[in-house]
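The block underneath contains the structure these notes are about, expressed in structure tokens.
For this view, one protein chain was removed and the others were kept in their places.
Here the chain labels run A and B in written order, and each chain numbers its own residues starting at 1.
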Amino acid sequence: MTEQAGAIEAAMRIGWAGRLARYLRSIAAIVWKDVVAEFRSRELLGGMLVFALLVILIFNFALELDIRTRESVATGVLWVTFAFAGTLGLNRSMAMEKDRGSLDGLLLAPVDRSAIYFGKALGNLLFMLIVEAIVIPTFSVLYNLNLLKAGLLLVVLLGSVGYIAVGTLLSSMAVQARTRDVLLPILLFPVAVPVLLASVKASNGFLIGLEMVEIWPWLNLLIAYDVIFIAVAFMVFDFIVEE
Amino acid sequence: MIEVRQLVKAFGPKVVLRGLNFNVGEGEFVALLGPNGAGKTTFLRILATLSRPKMGKVVLGGWQLPSQAGAVRRILGVVSHQPLLYGDLSAEENLRFYARMYGLEDGEARIAEVLRLVGLHRRRRDLVREFSRGMQQRLAIGRAILHRPKVLLFDEPHTGLDQEAAGMLDGLLREVAAEGRTVVMTSHDLLRAARLAGRVDILSKGVIAASVPGGDVDPVELSELYRKVTHD
Partner (left out) sequence: MEPTPRLLKILNGFTGLLFIAALYMVLFYAPREAMMGDVQRVFYFHVAAGWVGALAFLVTAVAGIAYLARGGHRWDQIALASVEIGVVFTFINIVSGSIWARPIWNTWWTWDPRLVTATIMELVYIAYLMLRQGIEDPGRQARFGAVYGIVGFISVPLTFLSIRIFRTIHPVVVGSSDPTAEGAFDMTPKMQAAFFFSLFTFTFVYITLLWHRLRLQRLVEYVEARKSQALTG
């Protein structure tokens, strides 16, 4: 009895710094958990990678590009690939929690709900970045274009952040519907148009070496999108998981 | 410890709990019985802070739900009929994850202690997806008591267990309850639950329809009472 009372009192005395530390630690715990689980089963990454490479191959045959046009469509093809592979990962990641009921386990923890959102989102982002890290060099080789430019990689990061931020939020809703697999792309793609368009154009700008003044509007849009939707997700996630 | 007054819960037009009253004192072990669809799981989910009451007063350990849900979660341990475990992680890693989520200071020591208590210390490095259902339930209980909660909620923990595993679970439940914790357990198995508990409540048609002492009960009397209360 006294042990319990002491523990609770200690918790209350911790104050905001302690609470923040615990908040961050729970986010890290969720990411670590997803990484370890994925490392053991390799379902997510394997699926996303194979899918991405297939999409690139199909585009190659479907578009039959000559050397000149290749450059102009390269980033478009790249981002379509990322978008599709991304939805695969998003769906799987949330479905894992829902089907095992382990979402309840997360909800029982005495930590703010948004930690669950950030934990899952960071995990999803990590997986998407890993897939992109493999796809981009592969793409460069297959299409004989140098995509490994700093600016382009920055855009890939910013674009992925925005896409995953919204995607994680929407997948946590889609996973609870009967039509879950087909519903996520339907929900996500119309809302992700700004981030996808801006990513394609900004990457393209860096690829063909446009002046920064032409790329800035896209970068600004990307950053604005990321900030706005991370903020919205943070405010709104509670309502999705509560009952 | 647990005080529920006039609890109402509905899903759209369907009312599941109709002004439920329920009280559990500290250290009591209450078995909550009732037919399917009576609202046992719904009620337990509300107590577990996973669901919000529509109307009524719910107080756990002095904290009010739903406004002080965060504080309630700290003193609550829940075992559902789904194990809430990650199959691709080992037993140890599962507990480590929850230890981090609950912000435990003495994580590693506590994990080892709990693994020994539930008899899984030797299998701690094995992946949970290789465990039998009985072992998973034991680990789930370990997960639930990791943060030394005052209140334990069990939702039909014997589901899917054979006789031997169920017997082992009973032993574990008695041990865990003996540490002065308050326990509420729902079950389909009338006799088993009644024997474990100090008190038996029967939930029917959205309210507690009957309440009798548990322990050494007469099986015939109990099933008679159950049948009478749930079929009116």
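Keep this in mind: a contact is a pair of C-beta atoms (placed from the backbone, for glycine too) under 8 Å apart; a residue touches a chain by one contact, two chains touch by 3 or more.
These figures come from a predicted structure and were not determined experimentally.
Chemist: Could you tell me which of the visible chains the hidden chain touches?
Modeler: The chain that is not shown touches these displayed chains: A, B.
Chemist: Pick out which of B:14, B:125 or B:231 touches the chain that's been left out of the picture.
Modeler: Of the listed residues, the one touching the omitted chain is B:14.
Chemist: Of the listed residues A:95, A:130, A:145 or A:173, which contacts the missing chain in the full complex?
Modeler: Considering all chains, including the one not shown, the answer is A:173.
Chemist: Given the full complex, what residues of subunit B touch the hidden partner chain?
Modeler: Output for subunit B: 11-14.
Chemist: Could you please point out the subunit A residues that touch the chain left off the display?
Modeler: 166, 169-170, 173-174, 176-180, 183, 186-187, 189-194, 197-198, 201, 214, 217-218, 221, 224-225, 228-229, 232, 236, 239-240, 242-243
The working rule: only the chains that are shown with their structure count from here on.
Chemist: Just give me the whole-number Å value for how far the CA centre of subunit A lies from that of subunit B.
Modeler: Inter-chain centre distance comes to 36 Å.
Chemist: Once bound in the complex, which stretches of subunit B touch subunit A?
Modeler: Within the complex, subunit B touches subunit A at residues 45, 48-52, 70-71, 73-76, 78, 80, 82-89, 93, 97-98, 100-103, 127, 143, 148, 150, 180.
Chemist: How about subunit A: which of its residues touch subunit B in the complex?
Modeler: 1, 3-4, 7-8, 11, 22, 25-26, 28-30, 32-33, 36-38, 40-41, 100-102, 104-112, 242-243
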